[in-house]
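Worksheet for the structure shown next.
Of the protein chains in this complex, one is absent; all others appear in place.
Presenting chain A:
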Amino acid sequence: MSFELNGKVYETDDDGYLVNLDDWNEEVAGYIAQQEGVDMTEAHWEVVNFLRDYYQEYKIAPMIKILIKEMKKMFGPEKGSNAYLYQLYPAGPALQACKIAGLPKPTGCV
């Protein structure tokens, strides 16, 4: 599967996750978010940017508990909760936020 944005074709897997990590930019993220029905705000970008930073450092998407803990450290207890993340990304932070951040599809029962 693939989608086209501003004349460039982006390859994705069956569930719409980018195949090439390097294809990602904010425009692409905006497009995927739109497809997901997510209206990107400052708060949404905080999560996406964290996911990308984490992935670049560790080459793996963080476990939810780590995402929550790190969010708590960086942005305070209000934003360090699962309920908060689901408010931003109703289909789940692991699935939806990772997709918008251009990370590979998380595996396992998340």
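Heads up, the rule we're going with is that a residue touches a chain if its C-beta (ideal position, glycine included) is under 8 Å from a C-beta of that chain, and two chains touch if they have at least 3 such contacts; residues count from 1.
One rule holds for everything that comes next: contacts and distances are computed from a predicted model.
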item: Candidate names "ABC transporter permease", "Sensor histidine kinase inhibitor, KipI family", "assimilatory sulfite reductase (ferredoxin)" or "Beta sliding clamp"; UniProt protein name, chain not shown; value: "assimilatory sulfite reductase (ferredoxin)"
item: Touching residue (missing chain; options A:29, A:51 or A:94); value: A:94
item: Interface residues of chain A (partner: the chain not displayed); value: 15, 63-65, 68, 81-83, 85-86, 90-92, 94-95, 105, 108-110
